[in-house]
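A single protein chain has been omitted; all remaining protein chains appear in their positions.
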Amino acid sequence: MWASARVAVGLPATRMGRVRRAFSVLVVCAVAAGCAQTKSFQTSRDFAPPQGGSRVLLMPPDIEISELTTAGLEEPNAAWTLAARSSLGVAMADVAAAHDMTLVPYRPREPEAAYDAAHLQTVMLHEAVGGAVLLHKYVEKLSLPTKKDIFDWSLGEGAAPLRSDYDADYALFTYFRESFASSGRVALIVVGAIFGVGVPGGRQVAFASLVDLRTGDIVWFNTLVTGGGDLRTVAGAGTALQSLLGELPL
Amino acid sequence: MRPAGRALALCVLLLAAGCAAQGDIQDIAPGEVPPLETDEAGLWMVMDRAEQRLRASGRVVEDPALKGYVRGVVCDLSPDYCDDIRVYIVRAAEFNASMAPNGTLHVWTGLLLRVQNEAQLAFVLGHELVHYQRRHTLKRWRTVRNTTDSLVFFNFALAGAGVGILAPLVQLAALGGVLSYSRDQEREADELGFASMSAAGYEPKEAQKLWDMLLAEREASADPDRDIFFSTHPGEKERSESLAKLAAEVDGRSYQVRREPLLAVTLPHHDGWLHDELQRRDYGRFEVMLDYLQEAGEETGLLLFYRGEMHRLRGAEDDDAKALQAYRDAIATGKAPPEAQRALGLLYWRQGRNDDARTAFEKYLVLDPAAEDRAMIEHYLRQL
Partner (left out) sequence: MRRYVVPLIVCLALFGCAQFTLVEAKRQEIGNAYSVAAQRTWNRLKEGNVELWTADGPGLESLRFYAGLKDGERLFEPRPGSNDEETLPKYRSGMTVTEVMEFVVDSLTRSGASQVKGHELRPSAFGAADGFRFELSFASATGLRYEGTAIGAVVENRLHLIIYSGTELYYFPKYREDVERIFASIQLA
């Protein structure tokens, strides 16, 4: 009856106080209670991480945190995005420790650009390959018969520009989108519940892709969809990364 | 309270609490960057990402003379904001320029092909700069956000009162560039843009001339509703009259039009840009555009060649004859591209005039020894 909702917890001071009290009865989807859904794939090809820990090139996470307006528009929030970027950075260190990984941060030569010009085609190729995985492995209707029970997507020699510029065994690409219901949206969810109309609240969507820089193969791919969590806090980022990267085969 | 009454009360309460603060949005100051927690910073973040994408897309024209020239016009119009504006020349056939809230200014090559002089260019750039200075995109976003928010509650309140849910709201596809300005904002941009254009010494009458040219193209177009510039800058009908009025109000000083500096940097690109426009296959529009370009009296050989290409592609009743004539006229100027001979050859061949075709193909290969399609042309010659 009551749609689950993620209440906008404010970095900015808003008129949340009164609203928060009024809606404290709302059920908040707890990640621990199993609301987080993940689905991963591992390469069908031979895969053996190096002995004695791996060096992983951490590509700049593609992050956008927004506020979900009453009408369902997503208004991007720069402060929240920055907070999430910082929290995820901190939480990644824990993941690295747990998997015996040495993180090599990606550093563009020009601070203004997200990537070096020499790496652009590689990054865009990965985006296209990631898109193919999402479409043809995660959407039943679009599955490819030749890939039934096979997962062998790769960047091939397309990974070479990264391999030659960074001393790393793997590259980790991550993508996060998260939105938080504004107070108006929360109200709408409640109002909707009164009239028996389910109104979607905020959500968290992420995926991760681990690329073997030597072969270009995507050795592991995972997606995460959840109605709960908060990437802006270190604890929240930690929980999300635990779900997303917990099963990293390193 | 009955359920409907309770819901309505709730809605009113939350509306009052929840309206995004409009306040008084001031002009952006030179060098100003919005504080991180504002909705404006959110818009900047999205537009910064879009700017990165544009730079990686391969669609940006890197010609330093062209970039420097357009940037120079921007800085003359607005010395205060010069450092905050980043100009990108984008390879795209349509007439368009757009200003993003973070200072990214797109100028499409379709616009640079069409403006007849620097005064017309200055009018468009001055207009776009006003959108930046007055923060029009941010204002639009807040209006849309508030309007849609209130509408949604209106829906539910009505539902509560038994009137039924109204049609679902349409999501905005993207922010910034796709958001169209309101008519009031357009009027403001025209007035203030016009003022900066004449203050910089440009002939005010050129603004209406440009607008009338765009209208003429649109009227001849096979697909008038697809005009990007018109759809994001509404108010085309009243605009021509207001621009004429604005020009009349300015005093009778002598003003500059400045054709040569514009042509010096754009003419070398015309071949490519005309080809892009012809790919749209909108022959009515293309013909109007060619007529205006022909007025300038430059590059006649190239324009005649493209007139021929247009007739060839349109392929209506007497288009073949017109194409033939246009190609021949182009070649007669002595300044036609080598492709004109090839085009002539293909047309003669289709008409069974094999000897003439052979002559034309051979001339083509002489004029362009490094022709990419030499193997095919030689194959044609063997068949003739």
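Letters A and B mark the chains as written, and numbering starts fresh at 1 in each.
Just so we're on the same page, a residue touches a chain if its C-beta (ideal position, glycine included) is under 8 Å from a C-beta of that chain, and two chains touch if they have at least 3 such contacts.
Since this is a predicted model, take the numbers as computed values, not measurements.
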Residue among A:A118, A:L135, A:V205 or A:A235 that touches the chain left out of view: A:L135
Per the touch definition above, residue among B:D24, B:E62 or B:D225 touching the missing chain: B:D225
Candidates B:R140, B:R258 or B:R342 - the one touching the absent chain: B:R342
Touching residue (missing chain; options A:A93, A:A118, A:L144 or A:V205): A:L144
Positions on chain B contacted by the hidden chain, ascending: 53, 56-59, 91, 222-223, 225-226, 279-282, 315, 342, 346, 349-350, 372-373, 375-376, 379-380
Interface with the undisplayed chain - residues on chain A: 120-122, 124-125, 127-132, 134-136, 139, 141-147, 153-158, 216
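Definition applied: only the chains that are shown with their structure count from here on.
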Inter-centroid spacing, chain B versus chain A (mean Cα positions, whole Å): 36
Chain B residues within the chain A interface of the complex: 3, 7, 10-11, 14-15, 17-18, 36-39, 41-46, 52, 55-56, 141, 144-145, 148-149, 151-153, 156, 159-160, 165, 169, 171-172, 175
Footprint of chain B on chain A - complex, ascending: 11-12, 15, 18-19, 64, 66, 69-73, 75-79, 81-82, 113-115, 120, 124, 182-184, 187-188, 190-192, 194-195, 197
